[in-house]
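On to chain A.
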Amino acid sequence: MRAIAAATVWADNTPGDYLPLFLLLGLAVLLGATQLIASHVLGKRGVPSPAKDSAYECGIEAETSAHTRFSVKFYLVAVLFILFDVEVVFFFPWAVFFGSGDPAGIFENRQALMQFAFAEMMVFLGILFLGWYWVVKKRALDWEEA
Partner candidate 1 sequence: MNELTYAIFLPLVGMLAVLLTNKEKPQQARVVGFLFTLVTFGLCTLVALQCFNAGDVDGYHYRVQAVWIDLGGSFQVHYSIGVDGLSGMLIFLTGLLGVCAALASWNIKQGTRGYWAMFLLLHTGVIGTFASLDLFLFYVFWEIVLLPMYFLIGVWGGPRRRYAAIKFFLYTLFGSVFLLAGILVTYFALTATGSGFAGNPFSIPEITAYARVTDNIMAPFGESAHTIATLVFWGLFVAFAIKVPVFPFHTWLPDAHVEAPTPISVILAGILLKLGAYGMLRIGFPFFPKILHEMAFYLGVLGMINIIYGALVAMAQTDFKRLVAYSSVSHMGFVILGFAAMTPESLNGAILMMFNHGTISGLLFLVVGVVYDRAHHRDLGRFGGLMWNMPIYAAISGVAIFASLGLPGLSGFIGEILTLLGSFKTTFYEHAGLITVVCTIGLVLTAAYYLRALQRVFLGETNPECESFPDVDTREIGSMVPLLVPTIVFGIYPAPLIDLIQGPVSSLVLMVKSLG
Partner candidate 2 sequence: MTAWNVGLALPEWILAGAGLLAMWLDARTPPDKKDGIQNVAWAGVLLATLAAVFQGVRLWDPGDSVAAGGGKIYAFRGHYGLDAFAVFLKVLFGVSTLLVLSLARSWLKRVDRGHGEFVMLTLFATLGMFFVCSVEDFAGLFVALELVTVSFYCLTAFKRNDERAVEAGLKYVVLGALASSFLVLGIAFVYGGTGSLDFAALRSDDVAQDLAHGGAPLLHFGLLLVVIGLGFKIAAVPFHVWTPDVYEGAASPVTAFLSVGSKMAGITLLLKVVRACLGPGGDAGLAQATPWILLIACISAATLLYGNLGALWQGNIKRLLGYSSIGHAGYVLMGVFAFDQRGVAAILYYLTAYLFTVLGIFAVVVVVSRQTKSHSIADYAGLARRSPLLAFVLLCGLLSLAGVPPFGGFFGKFLVFQAVVGKGTPTAYGLALVGAAGVVISLYYYLVIVKRIYMEEGVSEEPIVPSRGMKAVLYTCLAGVFILGIWPSPFLELAQRAASALSSAS
């Protein structure tokens, strides 16, 4: 294929191409804002007073700061979550290719494409689940075992 000279790097392309992105951005902001406002509007608002802020008669004055350190378990689970979560990005190219119906004509017919796509995804999921099974068996997810 042709090597692309540096000049073409600066080739212009219209903001219109990015419209979906901006839409997504707006949507995200909107959603966040709505939730905050909603809670603000719907939530019962009370007047702050010393009596409200202090502990009740039966209670005890707080001695330590509220910021207690999380159990390391949180990190472990979080990390595992991230990994399995991120693996899913590979569904996208798969789905796009499958959905686009093989424009490049790599497979002789749709039948072959479907078979291949199915097998591929099964292998992928199989490996993923094997990993998950291993994690479970290693008791990495259950909380009690320290």
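Selection rule: all candidates are chains of the complex that A comes from, given by their letters.
To be clear about the criterion, contacts are C-beta pairs under 8 Å (C-beta built on N, C-alpha and C of every residue); 3 or more make two chains touch, one makes a residue touch a chain; residues count from 1.
Everything quoted here is computed from the prediction, not taken from an experiment.
**Q** Determine, using the touch definition above, which of 1 or 2 touches chain A in the complex.
**A** Candidate 2 is the one in contact with chain A.
**Q** Within the complex, which stretch of chain A touches candidate 2?
**A** Residue positions touching the partner: 1-6, 9, 106, 127, 130-131, 133-134, 137-138.
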